[in-house]
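The structure appears below as structure tokens.
Apart from one protein chain that is not included, each protein chain of the complex appears where it belongs.
Chain nomenclature is as follows: A and B, assigned in order of appearance, with residue numbering initiated at 1 for each chain independently.
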Amino acid sequence: MSAPADPLVVADDAAVSDHPGQKAPSAVVVRGRRSLVLRRFRRRRGAMVALGVLVLMFVGAFLGPVIYQAITGWTYSTQDYTAFLQPPSPDHWFGTTQIGQDVFAQTMRGLQKSLIIGLLVALISTGLAAVVGACAGYFGGWVDRALMWGVDLLLVIPSFLVVAIISPAFQSAGWLVLVFLIAIFAWMITARIVRGMTLSLKEREFVLAARYSGVSSAGIIFRHLIPNMSSLLIIDATIAVATAIIAETGLSYFGFGVQPPDVSLGNLIASGTRSAFTFPWLFLFAGGLLVATTLAVSVIGDALRDALDPASSRAGGTK
Amino acid sequence: MGRFLLKRLANYVVLVVVATTLAYIVASLALNPRSTYEGRNPPPPAAVVEQQLTAYGVNDKDPLLGRYADWIGGVVLHGDFGQTVRGQDINDQLGSRALVSLRLLVLGSIIGAVVGVLAGVVSAIKKYKVTDRAITAYSFFFIATPVFFTAVLLKFGALSVNDAVGSTVLYYTGYETPNLQAGFWGHVADQVGHLILPTLSIALGQIAYFSRYQRNAMLDVMNSDFLRTAEAKGLTRRKALYKHGLRTALIPMATLLAYSFGTLAVGATFTEKIFGWHGMGEWLVDSITSQDINVVATVTLFTAVFILISGFLADVIYAVLDPRVRV
């Protein structure tokens, strides 16, 4: 670079360069987005608490039954014929059901199912929404019209109904089918929002610059458009987890989702509702865990959104 | 604007037709009405079973398209929705059930939307203060809580309220006390007493959603330049907000309103089941378990029409609020 005789050049770069004329050390340290985002996330106390709760849920759901069995000897399928409808006790931490099943073991097993279903559905539906919405917005024309017509169609189809009718038929294939069924009907609104954002983003100059550089359409969509919508997608994914868990529990509540003898929070809550007033432990633990999980997920999503948005002042930026 | 709305309306009508058709086809393929007869003891003669099934239009040996054409023909030409799997006329129950459901849906959505929007606006204006934190906590909680959980919690609450007051103020079963002997106002009070809990079950969740989204929309507007310009012109903060900001912030809400009716309908179904209201939602769930194709199709049609009307109203609101649409 020519000697920094021009004071304006130095002034401009004063904030950035300490030694404008010197050669910088040869290693360029690329720290990357991830660590910056994580740092911002860690500063939110509420989010860390929620994260802790969620981790607890996972650990409890997957390791809990193992530990519990080691301590008390009960699993979700065994019955204690000496203890029907017992309130919580050291022997049965969450009490027992009418036929002597251990509520803790059952609840943890149900939690497992609900957690996995929720996560999978959120991933699939958000991914689908991002790709479909971005393609519709970026390509425009008949691609856009066709995709949006499909979206409208799926929005109008009574999803609850269709899943309720279809899923018992696939019972033998397991709960993975349920995941797909729920996911198919969950992505549409996000897709529309993604499309709207793509329409405004694609005229921005950095997209033009990328197009000019020769970046392929796929490259533009995945590297320039979708990352600039990441905050939207993250919030949406987390709300999707919550909605998916609720959808699954709703379906199972009516008997359409996860069927007995398989356990999910939904059918546990359903069987507990009947006796909710007299034997509250049958209902409250499952319901409480459900609310705690979805609440934790929502708070995390909110914090992630702030951490991902470089302009957000709430995130506590690196400045 | 007229053209915009007309196009939307035509679009909706097509979607209603498609939705109903799909529901009918899916139900016909997945449900098995024959099983209601097969389970009986002694089993009815095969010929009778066939005859009954065909008479109700649900015989799986008859061609699907033919059955569908018959049913749709009946609906469009005569307003006749056919018969249930047990031979009852669907039309008989249709009216009363529809009214029951509508009462719930309309009230729940209006309260949910209006209170929700207000809560969102207040929340945004008083950002980070106690009111905002309280409303935010509330929304987080109720977004995370499914309707059936809320409903039972409300029942708990109702019990304690009733105990405290000494008499049954809040009802949690049914929509009116049967054989009630009271004047007109007595009936009204009775109905309200029955309405409160179910409506709350739906409204609380809606309020949570709306307030969250409205808060974000409001915050975006509050930080915008055109609002600052309005204040620079001399408007007070409040006037600027209400005159310029609110209208802009309400626009995305109209869309949200339109799309929330689908989830609203599902929520209403839970509520009906839990509080013992004999509405469309309860009918639907029962019909799926009893393999009743015609009822499934009928309820779908009604739900779709309901979503259509409310979606259309939301479009009208949107067109009124957003001058860019009136091109």
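Keep in mind that, in the parts below, a contact is a pair of C-beta atoms (placed from the backbone, for glycine too) under 8 Å apart; a residue touches a chain by one contact, two chains touch by 3 or more.
Everything that follows uses one rule, which is that contacts and distances are computed from a predicted model.
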item: Protein name (UniProt record) of the chain left out of view, among "Phenylacetate-CoA oxygenase subunit PaaA", "Neutral metalloproteinase", "CheY-P phosphatase CheC" or "Oligopeptide transport system ATP-binding protein"; value: "Oligopeptide transport system ATP-binding protein"
item: Neighbouring shown chains of the undisplayed chain, as defined at the top; value: A
item: Contact with the hidden chain (one of A:Pro90, A:Gly141 or A:Gly214); value: A:Gly214
item: Of A:Gly52, A:Pro87, A:Pro227 or A:Gly288, the residue in touch with the unshown chain; value: A:Pro227
item: Contact footprint on chain A, counting only the chain that is left out; value: 1-2, 6, 8-9, 11-13, 15-18, 20, 23-26, 28-33, 204-215, 219, 223-224, 227-228, 230, 310-311, 318-319
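Rule of thumb we're sticking to: only the chains that are shown with their structure count from here on.
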item: Length of the line joining the C-alpha centres of chain A and chain B, rounded to whole Å; value: 26
item: Chain B partner contacts - residues on chain A that touch it in the complex; value: 152-153, 155-162, 164-166, 169, 189, 239, 242, 246, 249-250, 253-256, 269, 273, 276-277, 283, 287, 290-291, 293-295, 297-299
item: Of all residues in chain B, those that touch chain A in their complex; value: 11, 15-16, 18-19, 22-23, 26-27, 30-31, 140-141, 143-149, 152, 155-156, 159, 259, 262, 265-266, 269-270, 273-274, 284-285, 288-289, 296, 300, 303-304, 307
